[in-house]
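A single protein chain has been omitted; all remaining protein chains appear in their positions.
Each chain gets a letter, A and B, in the order it is written, and its residues are counted from 1.
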Amino acid sequence: MSGMDALRSDAAKLLRDGAVKMVVGYRARGDQRVPAFLTDPDKADALTYDADCKQNLAAYLRKPEVRRHLPLAIVAPPNVCRSLVLLAAESQLVDGEVKVLAVGNGQYHGVLDVAGVAALLKEKYPDLAPSEELVRKIGELAAMSPERRGAFWMEQFERCTRCYACRAACPGCYCTRCIVEKNVPQWISTAAAPHGNYAWNIIRAFHLAGRCTLCGACEAACPQGLPLMLLNVRVAQDVEEEFGAKAGYDPAAKPVIGSWSPDDDDEYMR
Amino acid sequence: MKVFDANKLNDLAAALAAKGYRVIAPVQDGDVVRLAEWAPGAKIQPGVIPVNSAKDFLLPRSEVIGRYSLDGNDFTPQQVTPEAPKTVLLGVRPCDAMSLAALDTVFNWDYADEFYNARRAATTVVSLACASADDQCFCTSVGGRPDSTAGADAILRPADGAKRFIFDALSEKGQVIAAAAGDLLTEAVATVDAPADVPQRFDARTVTRWLADNFDSPLWKELSLTCLGCGACAYACPACHCFDIQDEATRTQGVRYRNWDTCGLGLFTLHASGHNPRPDQSARWRQRVMHKFCYFPQRFEMLACTGCGRCGRLCQAGLAMAEVCRRIDEASKVAK
Partner (left out) sequence: MTENVYQPTTMRIASARDEAPDVRTFRLEFTDEAARAKFFEKYRVGMFGLYGLPGAGESTFCVASPPTRTGYVECTFRKTGRVTAALHDREVGQTITYRGPYGNYFPIETWRGRNILFIAGGIALPPMRSVIWNVLDRREEFAKVAIVYGARTVADLVYKHELAEWGQRGDVQLTTTVDPGGETPDWKGKIGFVPTVLKELAPGSENCVAVVCGPPIMIKFTMPVLTDLCFKPADIYTTLENRMKCGIGKCGRCNVGSVYVCKDGPVFTLEQLNKLPQGDL
């Protein structure tokens, strides 16, 4: 990526100046790309970024052990930038806690704060959209009868082992007690069986309605290769169509599923 | 010796299926190779370690261990029979076969788990010696070898430059498989290929010794910082066996499930009072390593890790047991 040297040098400078206590980025380990937690400015050369970096590092902001190192800097491609804007909109980030080493389109965009990231997204990445391949597949699914579509998803969900890697990888999943961990009552079956898997995956997609920034970290993390983006993108499409909202662009946006207006259509209830 | 052509693996599967075996083999599934039920048309892919382990077929991710009928306030327990179809694990890695010793031990010390045992008794293990290994493999660091026969009823050894397999029956069950293969196996002489080179990455005895003295080491916080607390590693691991028991019921029926569980999740040790002996990820990550390399050996004189490397391959947070052990091995040298 062009600008990699500048990114490394900025990371080192932020640490040396004490502007941040830690830089959360990516490093290479053989063919793999893994998270890096940098506190020593002299080790900034270990940072890297390329298309193989699939994790959404904003997920680490829910860990108290990482928050101990605030203020920190995060390396963020556009969809991760959107996650940071979302977290700010949901009051999970306080101004100044996080600096962003923004990357995208093979370029390094410099050190930005969350407001700067929102501006960058508006200016350079206003129309972030899922891949054509994904949209086509979703279209195919939508054209199926409910029975066929249901059968497709049951076949996918049969592989789910309920490892919750999808939840762990997602910055939007920061509930201190996830719905699946509540047992009075047990809303969702914890069994890695079709009925439980169906409920878990669908409900997670619903809880991300209007919040998913399409980073794909969940699908990348899934050890069973479940096509989770088919679900999340479909929900995002519906949200955009019905509410005109796209997650992660406006740090002052109200949550789509959490807000209500008297003008909301209630025809579906009649 | 009994040999067969390397391109006849699917034929072997078909022959065994025709004899009533459920054949589980590493098959191509889209982009990955997965241990799954073989069916005609499936392509066995012996060259790539499958993403899941043989454990899936001995300890399923979710199974029913109790049933009740419910009638108002009354309940009537019902019998549950373990599902244990006659199975052959065809072409599992020696690291998977080696982990069976740990599972056999836990499910049989004192109380015998009939669900596990029924499946174990109905299963024949045919290993496949590894011709290749990757960066994450570390069987040789934990007492294993790419051509180990531990836990196997028979082993397939690549031979004559990967053109053939030598079929070595190691037990009665293995001989039954040989017989079932019929004339697919011929008597011939073949030269076994050298097994994969898996360099030693750390000294397991050093790791076990360090662990016994370093419960409070700051290394735990450092190593676990990246862990996001999911169960991907534990569920892919052939030796991990911890589980949860959960009840589900309607007004007329109740089912008691046994589901996989992991010490990596926060709820695992949470008391009803709210006290959690392992309240943060650093404590939970420490437990994972301790259990495999310190506590299990203290108890059962064997490690609960066979070096398959799956954890390292699929952890998105960049954790790998081999790397953790290597760091511990290094730390123990610094201390001296």
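Following the convention adopted for this analysis, a residue touches a chain if its C-beta (ideal position, glycine included) is under 8 Å from a C-beta of that chain, and two chains touch if they have at least 3 such contacts.
Note that this is a predicted model, so its numbers are computed, not measured.
Contacts of the undisplayed chain with visible chains (whole complex): A, B.
Screening B:Arg22, B:Lys221, B:Arg278 or B:Arg326 for touch with the missing chain picks out B:Arg278. Only one residue from B:Lys43, B:Lys163 or B:Arg299 touches the chain missing from this view: B:Arg299.
Interface note for the absent chain: among B:Asp31, B:Asp74 or B:Glu172, the touching residue is B:Asp74. Screening B:Ala18, B:Ala194 or B:Ala249 against the full complex identifies B:Ala249 as the residue touching the chain left out. Residues of subunit A in touch with the missing chain: 183-186.
Residue-level contact of subunit B with the missing chain is found at 65-66, 68, 70, 73-75, 77, 79-81, 106-107, 109-115, 117, 215-216, 241-249, 254, 256, 258, 261, 263, 268-273, 275, 277-278, 283, 287, 290-291, 294-296, 298-299.
Note that only the chains that are shown with their structure count from here on.
Residues 29-32, 51-52, 61-62, 135, 221, 224-226, 228-232, 234-236, 244, 246, 248, 257, 259-260, 262, 265-267, 280-282, 314, 316-318 of subunit B are the ones that touch subunit A when the two sit in their complex. Every residue of subunit A that touches subunit B in the complex is listed here, in rising order: 29-30, 32, 34-35, 37, 54-55, 59-60, 63-66, 161-165, 167-169, 181, 186, 189-193, 196, 217, 220-221, 223-225.
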